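As you look at this complex, bear in mind that one protein chain is not there, while each of the others sits in place.
Chain naming follows the written order as A and B, and within any one chain the residues start at number 1.
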Amino acid sequence: MKQKLTLHPHRLFSSDSVQREIAAGLYEQIRDLPIISPHGHTDPEWFATNDNFPDPAHLFITPDHYVFRMLYSQGVTLENLGVPRQDGGWTEQDPRKIWRLFAEHYPLFRGTPSRGWLDYVFATVFDLDVQLSAETADHYYDVIDEQLKTDAFRPRALMDRFNIEKIATTEMATDPLTHHASMKKDGYLSRVVTTFRPDDVVDPEKAGFAGALERLGEITGEDITIWDGYLAALRNRRAFFKEHGATATDHGHVTANTANFDRAACEALWETVRSGKATPAEAELFRGQMLTEMAGMSLEDGLTMQIHAGSFRNHNARLFDKFGADKGADIPLQTDYVHALKPLLDRYGNEPALTVILFTLDETVYSRELATLAGHYPCLRLGPPWWFHDSPEGMLRFRHQVTETAGFYNTVGFNDDTRAFLSIPARHDVARRIDCRFLAQLVAEHRLGEDEAAEVAKDLTYNLVKKAYRFD
Amino acid sequence: MKQKLTLHPHRLFSSDSVQREIAAGLYEQIRDLPIISPHGHTDPEWFATNDNFPDPAHLFITPDHYVFRMLYSQGVTLENLGVPRQDGGWTEQDPRKIWRLFAEHYPLFRGTPSRGWLDYVFATVFDLDVQLSAETADHYYDVIDEQLKTDAFRPRALMDRFNIEKIATTEMATDPLTHHASMKKDGYLSRVVTTFRPDDVVDPEKAGFAGALERLGEITGEDITIWDGYLAALRNRRAFFKEHGATATDHGHVTANTANFDRAACEALWETVRSGKATPAEAELFRGQMLTEMAGMSLEDGLTMQIHAGSFRNHNARLFDKFGADKGADIPLQTDYVHALKPLLDRYGNEPALTVILFTLDETVYSRELATLAGHYPCLRLGPPWWFHDSPEGMLRFRHQVTETAGFYNTVGFNDDTRAFLSIPARHDVARRIDCRFLAQLVAEHRLGEDEAAEVAKDLTYNLVKKAYRFD
Partner (left out) sequence: MKQKLTLHPHRLFSSDSVQREIAAGLYEQIRDLPIISPHGHTDPEWFATNDNFPDPAHLFITPDHYVFRMLYSQGVTLENLGVPRQDGGWTEQDPRKIWRLFAEHYPLFRGTPSRGWLDYVFATVFDLDVQLSAETADHYYDVIDEQLKTDAFRPRALMDRFNIEKIATTEMATDPLTHHASMKKDGYLSRVVTTFRPDDVVDPEKAGFAGALERLGEITGEDITIWDGYLAALRNRRAFFKEHGATATDHGHVTANTANFDRAACEALWETVRSGKATPAEAELFRGQMLTEMAGMSLEDGLTMQIHAGSFRNHNARLFDKFGADKGADIPLQTDYVHALKPLLDRYGNEPALTVILFTLDETVYSRELATLAGHYPCLRLGPPWWFHDSPEGMLRFRHQVTETAGFYNTVGFNDDTRAFLSIPARHDVARRIDCRFLAQLVAEHRLGEDEAAEVAKDLTYNLVKKAYRFD
């Protein structure tokens, strides 16, 4: 039996009638605000070339580890889902077969955010009105595939339709930023900016580090064999990224550890690292020192700094060998911030001109560490719930655990952090609804006035994002 | 004043009228499903001999650490509660005096799951209609004691009355399984099966390890002085347990650490362990290696593997000396799974034919580690909230924190894990109600369709249990 697909106007609000009405009223005031997407992993080529997206399977399934990891966890192979193999071995090529396999397993997503995002896209972007199932798989495939080929589904048309005012992509330090350069020429850089992510040249344990360093030296013309030259090269690239719209940097480290060595120690550490002789402990110290250096450069050039810490990347060794990175096998780690950030904070923590946005995959630090640190240090702000926690329950836990100590104004609104462009409105809609739901509870329990809640809702949706990411 | 004892038909559902109605509707569809109890600690002798249970005190109080630890925490001695002493010293023998002492302190259980279970048993099993208190203690004692002596209260009659389709007990590797053998003869093994728990012969730090090893060698006729002989002896016992109904193994370790050594290293480690010379660190490595070996054997023989990690057993040294183990002094530990399980997962993690069910006493790992691991690895499933967390709040936290990342289908329904046979229907009823409550919230907030929720409720109550424990 085909089930109707509908999106209830009050979805994600509390079912308590008092709270629901307040939430709906707050939401009405922010639902049409433009989307600001200050951090994510969409491909700049989409926006530069404005080409159509591929078929449904290669749009929704094969590139999205949120989706295929769930099927994998229940015994479906990645080959059958069309995920490319590193060794070029067989993987399903027929997009319709991949789509059908996905559709059959759609019940696995019950209760997950992926289900909510997908249904939102199916209903609002593709006007589908029955639920996805084995039975409706072909109907879905045909309807989506047909629309994807039209001009109305080109990236820039969707940017307008989705009301995305500004979106940031993320590129490594040695990236040539070709697509942003092209958008600079045609004026689209006002809407699609880059973000400076220097992991490739600051993490000695990253595959390809030596090569990336070499390129860094070549591109910038700096003598990276000495500490000062290396720092100058980084400054050079930061300036280049700023010219291509960047207002922020991003740092993806396993820990949040920072260090604060003196010049001589830094020079010695750099010599060790550069020569490829760093032990894991030295590599960790170096990454930590570089976070502090990046904070210092942010004070100079005004780039907001983002720290995404605490993911054990590629936990599944065999899967990594076969399929490479980003295959749904990155597992969160318990993460310390109190000791880890102290060296950076000792040096720059009291600078109100610096903005460091913290992200975590370890929810136990929300009330204990992140809220208390951000509720004191002028430079610290809290990023929204990240990755696995970018979900209704995750967002509620974040607001419930963070707000009392850090308030609303030490947070920075929502990040979709996605490579799935079509899901962006869905994700922002969840965040807006959950923020309104949380605020509605405060209002219904007489902990906050309704007019104040409306002001906060607008700030969380729009103003705090622009301020934190300096999009003004 | 005597207070009426009643069980409200909507107990444990949300008081929100929208959610309550949905929850009641879902519950109506699963309340009469048979109970599957795939993991617990009931005594197989009960089911084999079908003898009547003893008096109320020795049924409800002296064997139940959930109950007497609460009174102990408020200064009541275990001797006065009739808990047997190791040294044979005085302990109260009069069951009525024990019962009265318990009844006087019944208010201590307000807000605890024990209170809910006990009231359920009093009301539904013994038809009591006033609340337990000092005043009603004797009435309770008489009513319960009288019924316990009747045929209707023999274990097999209660199995039928409780609608228990299948129950698993837990026995150590060297157990002769006498009672299961007797049930095999009379056909009752179809309802009461054993579980293979080899802690006695894989944990070098367990009291009696050397003796248990010696018995293992004798029983199996294998040469356990060599690694291969030891493994063969374990395979032999697994087969013996399978013949007595076992479909699962169970492993109670302090940590979830696993190891994955090569053959030579295993042989050397075994030599050290067998000779009684293992250091604590070597003992830990050995236990870890044995979890990986057990996973390998599970792939061979199809037994589902359960890991119960993270209890600091017998934390109270003086109490342990006086009264022995399982006296309410086992305290949960912070427990890592991400690093701990990696060696086992590196070897067997991608095998869909293997089922490893994880349990924890550390709720901080639900969203951070367990949901993300189970939401990726094909072999992993999440056991229900365990022990202290087998409670309304504990179950709600589990579903709220696990579902968005792992979904429902990487969980395995409910385990009562109890030695208190009469409480089994009460415990399963709590789990069913809380699952319906959680699903009702999703429905009321338009995050899941009501028809889908009904399907999930049935799966959580019955189908997923049978599938995970291979009871088909």
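Here is the rule we use: a contact is a pair of C-beta atoms (placed from the backbone, for glycine too) under 8 Å apart; a residue touches a chain by one contact, two chains touch by 3 or more.
Just so you know, these numbers come straight off a predicted model, no measurement behind them.
If you put the hidden chain back, the residue from B:160, B:393 or B:451 that touches it is B:393. Listed residues A:9, A:89, A:280 or A:352: the one in touch with the omitted chain is A:352.
When the missing chain is restored to the complex, the residue among B:14, B:249, B:355 or B:372 that touches it is B:14.
One chain is missing from the display, and on chain A it is touched by residues 16, 18-19, 336, 338, 342, 345-346, 349-350, 352, 364, 367-369, 371-378, 380, 400-401, 403-410, 441-442, 444-449, 451-452, 455-456. For chain B, the residues touching the absent chain in the complete assembly are 3, 7-8, 10-17, 69-70, 72-75, 107-113, 116, 131, 312, 315-319, 328-329, 331-334, 361-364, 388-389, 391-394.
Just so we're on the same page, only the chains that are shown with their structure count from here on.
Here the C-alpha atoms of chain A line up with those of chain B after a rotation of 120°, rounded in steps of 5.
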